[in-house]
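Shown here: the complex without one of its protein chains, the others still in place.
Naming follows writing order (A and B), and every chain is counted from residue 1.
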């Protein structure tokens, strides 16, 4: 199933608790650098993504300043990964051969130390998807981008969620829509970010101090590296009225991951999307013109506008 | 093959015979209710559809007010069908595994009493497509949305068309384009609607008085429940210059089917498309801006505008 109704449900939000990140925080410098470096170096991020939103994923990566390549066969994916700065796997629309291909690809990306972003679309729905997502526990991504229900479902699937969340099935996304609010996914997001960081510290040649990240899309997006929880107010409710805002956010996060650490990439992509959504909201007359204006805004929003965004620490 | 050139060929039509449905007809109340209920309840309609227009199908369902999810694996489709209000199967672009998967899915949807819309794209072309469409006779949809040639080809394939239509091959769509006018598909459409209604009355737990429906897209769309034949003048010739107007009409019909009976759903979707096409026609400068304006119009056209449309009874 595909993330056809966006799992990105940011809207101009009301009050979100948290301490504002100061204007002179190095986090903001990292974000501005990531936005600029993508535009200056047009890094390649490869995607294995669903058929519904594959075109928007590519166009969003290009509009953010990167380049895109989409592959499905393991030999294509692995050979392209060798020249790509980062990769993106989205389990939206599954075909029979994915059940073997995706775990193999995840293992080989990790063996090659290639960073990748996972969008566990509709986590918890379907035997095949569950088998694939279970297999990713042994070859985990560098970053996860999902909605609240998908994050909770994946943490439960991997046995990481220590909170009492009742029957896991209560937390399955309704189709591709979240049935949980972002707040309720905090524990699952932190647990996943810690697990990804531990696994990559063990097996990766990367600087062990580099932490992995999880981005939860919704009203006031949540981004965490497992140590700090950031909340990002803003965005546009119209993001839920076009298909693929969430999928393409995962793709753009991979574009930033090609030039920065996972936390910076997750924050930069989520903030760019909120600012671009707000611009498109004011200049469009419905979902058709919103998508056009949104792609234009991904291209036109400045690195300063992204870096100066409201960021709250919980 | 996919419905890439739209099989929806509505244009501001000339004279179409028929008796106008009165302004106070309950049919108009049902249509207004369906349009409003979709916008108020955002029902999920799942699609198994072609790769050419899958993005437009999802965006059109969202623009009409519903939500969308696309699946291809039987386990995904069936599990999602349990939470969806209706489903949509479009046989545009076939892959090898569809030959077994689609008949299985149709059987399970009917076993579970889940309503679904069929778009028999390019009916009559290709052995694999013919085998799949033949299999659907034993597990028929709740509604069919197609162009005139596809409706005639399907009725012939199922042995339902009692009219003398000469060699069936004369009525195969030319690629995905109709070679027959809507008028000539009247007998086939009525025969199909009667067959679907009879089969569902036998096997479904639904109110046996609920009739199935067939919508034939073209100049002055035709919609029938097998008892009454309705004609719907209007639309825009530009609908034939963007890909997927027909496919996405089938998807939006499924969205309405999630909140109403098949006849109301077929009428509501066809009328919304005609009104939105007319709005987009006046505000666009070519097929690119037409598609953008059309999606905006699906979002902005009011329930009253849809319900007050010209509807003729033949």
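Please note the rule applied: a contact is a pair of C-beta atoms (placed from the backbone, for glycine too) under 8 Å apart; a residue touches a chain by one contact, two chains touch by 3 or more.
Just so it is clear, the structure is predicted and the values come from calculations on it, not from any experiment.
From the options A:33, A:76 or A:198, the residue with contact to the unseen chain in the full assembly is A:76. Seen across the whole complex, the unshown chain contacts subunit B at 1-2, 4-5, 50-53, 55-56, 92-96, 122, 125-129, 174-177, 240-244, 284-289, 291-292. Contact between subunit A and the unshown chain involves residues 44, 46, 51, 54-55, 58-59, 61-63, 67-73, 75-76, 79-80, 83-84, 95, 97, 291-300.
Note that only the chains that are shown with their structure count from here on.
Separation between the centroids of subunit A and subunit B, computed from CA atoms only, is 35 Å.
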